[in-house]
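For this depiction, one protein chain was excluded, whereas all remaining protein chains were kept in their positions.
== subunit A ==
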Amino acid sequence: MLLVLSEDHKEHLSFLPNVDAAVVGEFGRIALEFLRRGSSPKIYEGAARKLCVPVEMVQHGVEGLMYLMTESSKHMISEVDFLDSVLVLGFGEELNQILLQLYLQHHSQIRSILSQLPSHLPAYHNLEWRLDVQLASRPIRQQVVPMLTMRLLMTGGGDSGDLSRRVLQTDPSTLLHLISTLEAALAAIKTNHARRIFRNIK
């Protein structure tokens, strides 16, 4: 598929042919650092001073480059499609090749960064449990009540690294029911229907 670049985007990128190849490479590096860690205005000011151009032009050029890279990585476009999309900008052959190299080198890294962006549901981290027997309580003595107390630790949905905890308590019959339900869920992976679907996903 071809990327369709908006007019603003083309205008921002039109700055690139006016500088030499090494500078484009440097901009590429800044763009990738932006993706990883965010940008700082000092970098743009330094570059602008060296090239004697206004700061906004440098900033737009870097941001335009970054947007081009993320859109290409997002859709996983092939080399040919990338070159065709970039042809629209009317750059020289050498510049197109530099942009292509930049894309090929970094697209898997960009995809892994992008995959961390959407927030996910809490996921299982650990389950601690204890088995107790209640022998007496204030209103009634001489009891025998077995209880299973559990603490479920989950990696928090959205926040990375924060563990959320839930305390749960159950009696033996509910526990057996819980175990049989979970085993039925595991067995569902082995049905023919599920196997057919797994075979068709690469």
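Everything that follows uses one rule, which is that contacts are C-beta pairs under 8 Å (C-beta built on N, C-alpha and C of every residue); 3 or more make two chains touch, one makes a residue touch a chain; residues count from 1.
Quick note on the criterion: contacts and distances are computed from a predicted model.
K.L.:
Can you tell which of "COMM domain-containing protein 4", "Translation initiation factor eIF2B subunit alpha", "Methyltransferase type 11 domain-containing protein" or "AP complex subunit beta" UniProt lists for the chain that's not drawn?
P.N.:
"COMM domain-containing protein 4"
K.L.:
With the full complex in mind, choose from A:N18, A:S40, A:Q105 or A:T149 the residue touching the hidden chain.
P.N.:
Touches the omitted chain: A:T149.
K.L.:
Sort through A:A21, A:L87, A:L104 or A:L135 and give me the one touching the missing partner chain.
P.N.:
A:L135
K.L.:
Name, in rising order, the residues on subunit A that touch the hidden chain in the full complex.
P.N.:
Where subunit A meets the chain not shown: residues 128-130, 135-136, 138, 141, 149-151, 165-167.
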